[in-house]
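A single protein chain has been omitted; all remaining protein chains appear in their positions.
Chain nomenclature is as follows: A, B and C, assigned in order of appearance, with residue numbering initiated at 1 for each chain independently.
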């Protein structure tokens, strides 16, 4: 049996396989459960230049086939990340991707520059966070603010820049194109969807922060559609994210146009979810005689078998 | 035991209870399963001025706690509706709400005028459908096209006008305000969310139409959040819709700001879902000593119990 | 074992949604299983070709959301039972396969339009492949009890998949099994077989289900020999009550091709009116 080639390329970055964690849903603690070196990349929780405590508790609520979270972005700052977090990952061969978030374009650019240190292989710009210069609307809600943030980051780092988009925009294609125009090496599609739930016993929102981000299988059809729409317009690689929990889900996202995927919530159900997913992906390719997983990218057959009328 | 008062008012329209079907998820065939007169209102499948066949098959696919549909809007036209459909509901005391959809502002207005016949109690404008004058983007994606469509309809019908919004917009508050400004008597929040799935065996989209609308419990946290956001800005009644399948769900939507709710997909799981929901709602109010269900509207307690720090 | 209680099945509401108790659920062969449900009288009003809409209870890893349409394979009012023969293919049928005696599940029906068999018929020909056999099986006792002769061409991959006994249910049926394994199921050879049957003992009606190729063949032979036919179609469903318009298939009607709803205008349609073939998945 020929081994399936699981490697993929995200711009200049070669990944041993297309499966990596989603920001905020991973840290070195998973090393207690599986060998982190088996992952395509290691994406850490977003850090911010400012020190932040994060949001009020409770921070998580369960919904149908998904969860709402309002962690916010507790952060000990960029320096702490560079000095204390980056070294934790030095022992691993999988590339470290530093997710960063900021309140303004200038802060984003400064943070990206400060994160461009040995040990960091790429910067993921979490532009799905509130933009304080635009009334708190996330940068990635609009093409212009997306362009401004990504371009500023691009100018200040030699590392590959991934722009992580928000599914809450009504205009994903324009936003994706703006990220590409501004020099993003890849786009991550997508972050959580804004949601809410209320405890009918207490009449209170279940989250301390009232609203929060919906993730998990519930959002998979939406995230997949966003990937498919982006793939229609951009030429840079797309990293699919949203509700992925099986090898078949990875195939679905790759067929829709993703070159790699991120797994978030599924790791909370099975801590070794990414290992299971990789095994399923390999088995799928084996069974179908697919030599290179990269051959799946954007291969959805959108023409339907002719139906006789 | 005092009977719970389940009645609610949507503008000038008094409903015996807040539970009604969602357009496209109801027709008189449900009369085979329960007494339609027990519903707050009867909302029919959208009709269009043009005759339409609807979308390619398959038209439905199952996803996690939800479904994708791409029925499209097969339609035999407004005249057929007025002559053949309206009379079917004459036997029922619950008000008939005619859902209408159209390709242009002028067609919307003409259709609304033509639907303003005895037997129709309100017009629900499904402005979540593609606007042929705006590149196929749905009217309700933008405040300006929303305003244009609703205002035109408003001018041509003496009946209450409900505007049904799309969750796919990035700007729900502005769209809701535009609908209110243009004279809508209520807003329905919201329609299905654009989604997609791909069959990993055939590599084909599961829907003949490639993309389709996601509905069911999976979207509930998103729909609830949209209702909550709209309730912050509009003063007209909101009719909540999206993933409602239990009495507790109705309570949740009412607490978030809905005066009434629509039930779609749940009726496909249990044809008598709306009856079950009504019984659960009544039992909830009984158990909590709530005399009038209308007292729940917009009563979410968004301040959190103080946490000592 | 408690008798299932209909939630809404007074005379006014012909469709029942009943919590039924599983009496048995066993493997018939490698792929098919046989499910026996305790059913109150309203469900036993089903006629051959009608179906039920089953809410398959979730199980770890398999959490079906929509109901699953399933033809009734056997209707036994005297035993207060309805029975199903199903192929385990995906989340819903896998979840179904895990049920054991005593478990309960929600069953809605009977639904749709069944086969038209008149007591005046003397001979019916049935051509079934795969799970189509389950759909057509209830025709057999119905016909035999009325003295109608039954001839059946049963097509399967191999003898172990045939389920001839499940089909005939101890009734007297002239069965012609054909198999992929020995190529006897090739359309050409089946055509020869069918022509022989049609020539020797012209049936009053032909019924089929389960194969596009056989459908096309029967449409041709039906026209040629002037024998009317019916076919049971499948389509993904949501409501199964005619409400949602999910389940349409193209059907010829009055010179045009229109969308008809498999759940309520079918699943059994006039053989000649079916326009176009369709495959699942």
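Definition applied: a contact is a pair of C-beta atoms (placed from the backbone, for glycine too) under 8 Å apart; a residue touches a chain by one contact, two chains touch by 3 or more.
Treat the numbers as computed from the prediction; the structure is a model and nothing was measured.
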*Of the residues listed, A:80, A:155, A:270 or A:288, which one is in contact with the missing chain?*
A:270
*Which residue among A:6, A:61, A:96 or A:193 touches the omitted chain?*
A:61
*Identify the residue among A:11, A:74 or A:119 that touches the chain left out of the display.*
A:74
_One chain is left out of this view; which of A:24, A:49, A:205 or A:240 touches it in the full complex?_
A:24
_Need a quick check: the contact residues on chain A for the chain that isn't drawn._
24-27, 29-30, 32-35, 45, 53-54, 57-67, 69, 71, 74, 199, 201-202, 216, 265, 267-272, 275
*Go through chain C and note every residue touching the omitted chain.*
55, 57-60, 63, 105
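Just so it is clear, only the chains that are shown with their structure count from here on.
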*Chain centroid nearest the full-protein CA centroid*: B
*Taking mean CA positions as centres, which chain lies farthest from chain B?*
C
*In whole angstrom, how far does the Cα centroid of chain B sit from the Cα centroid of chain C?*
36
*Can you give the whole-Å distance between the Cα centres of chain A and chain C?*
46
_From the mean C-alpha coordinate of chain A to that of chain B, what's the distance rounded to whole Å?_
32
*What positions in chain B touch 2 or more of the other chains?*
57, 63-66, 202
*asked:* By the touch rule stated above, which residues of chain C touch at least two different other chains?
replied: 63, 278
